[in-house]
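All protein chains but one are shown in place.
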Amino acid sequence: MVTTNKGSKLFTHIALICLSIPAALPLIWMLSTSLKAENQIYTGANGASFSLTSLIPSPMVWANYPKALSTVPFDQYLKNTLFLCAVSVFGAVLSSSIVAYGFARINFKLNRPLFGILIATMALPGQVTMIPQFEVFRSLGWYGTYLPLLVPAFAGAPFFIFLLSQFFKTLPEEVAESARLDGANEFRIFAQIVLPLAKPALATCALFQFLGTWNDFLGPLIYINDTSKYTLAYGLQQFMSAYGGQWAQLMAASIVFTLPIIVLFFFAQKTFIQGIATTGGKN
Amino acid sequence: MAAKHIGKMVVAVFATILLVWFMASPKKPASDAVYRKYPDRIPVRFWHMWSAEWKVVVDRIVDRYNKSQNKYEVLALSVPGGADTKFLLGAMGGDPPDVMAQWNPVIPTWAEGGMLLPFEDIMTPQERRLFDTQSYPIVKRVGQYKGKTYGFPIGLQVKGVFYLPEAFEETGVREFPKTWEELCRVTQRMTKKDSKGNISRLGFMPGSWAETSSLFGGGIYDFQKDKLTLGNPKNLDCLKNLVSLRQRDGYDSVSRFQSGLNSSSFSAGWPFIVGAYAAVVDGPWRVEQIAKYAPNLKYKTALVPAPSGGLPGAGLGSGNFMIIPKSAKEKQGAWDFIKFWSGLSQPTVAAEFYVWGGWLPPSDAVANAPIYQKYMKEHPQFATFVSAIKSPMIQAQPPVAYQVFVNDTIQKYEDLALRGEISPTNAMTEVQAAVSKEISRRKRLGYDE
Partner (left out) sequence: MSPKLRRELTGLAFISPWLIGFIVFTGLPFLRSIQLSFTRYDIVRPPKFVGLANYQSLIFDDQVFRNAAVVTLKFAIISVPLGIFCGVILALLLNANVRGISVYRTVFFLPSIVPTVATTAIFSWILNPQIGLVNGLLAKCGVTGPAWLGDPKWALWSLMFMGLWGVGNSMVIYLAGLKDIPNYLYEAAIVDGASPAKRLFKITLPMLTPVIFFNLVMGVIGSLQYFTQAYIMTNGGPEDSTRFYALYLFDRAWRYADMGYASAMAWVLFLAIVVLTSALFGTQKRWVHYGS
């Protein structure tokens, strides 16, 4: 939707700014907490009422950051996490898009029943499949390695397959049809015509897979037995303890933990803007 | 044409999978020599649940152990959150740790299933005699199931009263009350409300029903007769007392006050530190936290007083304990490490670990060690808890396989009663009904023979 009108632009700005406040305030609290001394976070819990000025930490405890970073082997965990993210994003996006194309654009006999199964696999809670799943990976000899965290990505994720197939279904049939008449095979249509058109959707999948792997705590915890092989999500858990965590440091660590994704998203959303340019060639 | 391209693609995918496999697979077994400080020693794999500042303490103890001898190397792995799941899966996969530190109520289920090694099997007669004669009664209750010890305590906990002497003196109370009734009575006047009617300071926040009932002569479990005792009328007395305590300050006001504070369960935000309670029941670890975050706070501790006709010195103890899986590869090493940490072999050395963690000692041998005595001198309020844990009246969680269910059920109905939603009598009836229903369901399924 192209907004040209000046008035509507102003309206959009006002609406976005109004909505930004509730979205951003919690984040500001997070930032402010990360800069507070541990015993300043809930200042005046003793009957004091709410005040916005309490958001400004005094004194600013910048030391929370280096302290948080030195609590865990941050660079080691970052390296591990990035490795897992890179491989699983590549695998999940590649396989999911191929599979989604098959479900969305090829009318074969088992299409519908198999798609039903695909959706159904998301309906069973992981709590009860965890043990049998573990048994499968163990019998493959993958316990203690990264493989249980990586290889399944190459089978495609039902969430992405479903999402991408929704996108592929909306693409006009005519383009593919004319390519087919020119003698292009199905894989070429997929790779050269459909994929470039679905860039925003592919970027979305990549982002989500990255996020999922980035945040996954239980997977590495269960399958990895070696401290040096853990990920950032595990490192973050180190700031919580049974008798109450160190919240300033937890917030500092959380911000450091989130920062790479913010940067990633900032650049990834450019793809959405590019979407406009490419759809120009769609008609 | 199509088939050819798809063939290429499949080959590409499989090549990638193989590549990943190659990159992700460890070249050597998990306990790789690269990460080991003493590669020529026998590795002892140790999992624990501590994190944050506690992990630092654990690492120091492990380091001490590794330096104290030259046969074993303990390799510690912190497993915060999901620890039970990881342990069960590891044990199922035939690759459990050699030793694990735990505090979750896992012993009944895991011991019943034959997953844990009873310590009687690994202790020498001499060690066993030492353990039997030295340990406080609670030590054995924490780790026992059907007459055998499956959990070896390495630090105990029991609750006591933290109070502000100033708040007591303001209302003319010079000495800490000797009975429960008196404590309840004198703290009534210490509750303060602000202009809007919100509680700004609560006179007395007692412990949970499970922590308090044994003081009334009740309790969840009879360790002599080996059975649940939920039906004991003293239990109802206790709940009635707790509810009336809540009622006098107003159900709604207190639960509002509580939820205003509860969510901030982090160390420095403990409500007592900011003066939100005149008296509150809590654990010994708070002594260290006060020293750290509010060193100028004027406070004292005391044993939770029993009601007249009750059982002074009773309470609910708990502890951190070590377990050795039956399928562990290095049981002797695990046991050697446990002896070192718990203080069974050298109590004067281990006393320092108890000081680091702020844990209560398992025996006089540890408590009387110079370093522990010194700690108690520096933190006089800590001594209350050390004297509390010695008491033979201290109870432990019921050693039954459905323990967690019992605790959850009690908590649920206790909460309802404390909110004034149901009467204490009904709450106790509901608890018993729910528990006996679960027991009979388990019987029908053949769980507990």
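Should a chain be cited, it is by its letter among A and B, assigned in written order, with residues numbered from 1 in that chain.
Keep in mind that, in the parts below, a contact is a pair of C-beta atoms (placed from the backbone, for glycine too) under 8 Å apart; a residue touches a chain by one contact, two chains touch by 3 or more.
These figures come from a predicted structure and were not determined experimentally.
Student: Given the contact definition stated above, which residue among A:Y77, A:Y223 or A:W247 touches the chain not shown here?
Tutor: Once the missing chain is taken into account, the touching residue is A:W247.
Student: Return the single residue from B:Q258, B:Q332 or B:Q373 that touches the missing chain.
Tutor: Of the listed residues, the one touching the omitted chain is B:Q258.
Student: In the complete complex, which positions of chain B touch the hidden chain?
Tutor: Chain B touches the missing chain through residues 2-3, 6, 10, 13, 84-85, 88, 92, 109-110, 112-115, 196, 198, 255-264, 401-402, 404-405, 408, 412, 415-416, 419, 421, 437, 441, 444-447.
Student: So that we can see where the missing chain sits, which residues of chain A does it touch?
Tutor: Missing-chain contacts on chain A: residues 1-3, 8-9, 12-13, 15-16, 19-20, 22-27, 29-30, 33, 42, 44-45, 47-52, 95, 98-99, 101-103, 106-111, 114, 116-125, 127-129, 131-133, 135-136, 151-152, 154-156, 158-159, 161-163, 166-167, 169-173, 186, 190, 197-198, 200-201, 203-204, 207-208, 211, 215, 233, 236-237, 239-240, 247, 250-251, 254, 257-258, 261-262, 265-266, 269-270, 272-273, 275-276, 279-280, 282-283.
Definition applied: only the chains that are shown with their structure count from here on.
Student: How many angstrom between the C-alpha centroids of chain B and chain A?
Tutor: Centre separation, chain A to chain B: 36 Å.
Student: In their shared complex, at which residues does chain A touch chain B?
Tutor: Touching chain B from chain A are residues 38-39, 41-42, 44-47, 71, 87, 90-91, 94-95, 98, 130-131, 134-135, 138, 143-147, 150-151, 154, 185-188, 217-218, 221-222, 225-228, 237-247.
Student: Note which residues of chain B are touching chain A in the complex, please.
Tutor: Of all residues in chain B, those touching chain A are 1-2, 5-6, 9, 13, 16-17, 20-21, 24-26, 30-32, 35, 45, 49-55, 77-82, 85-86, 89-90, 92-93, 95, 103, 192, 194, 198, 200-201, 260-261, 264-271, 273-276, 285, 289, 293-294.
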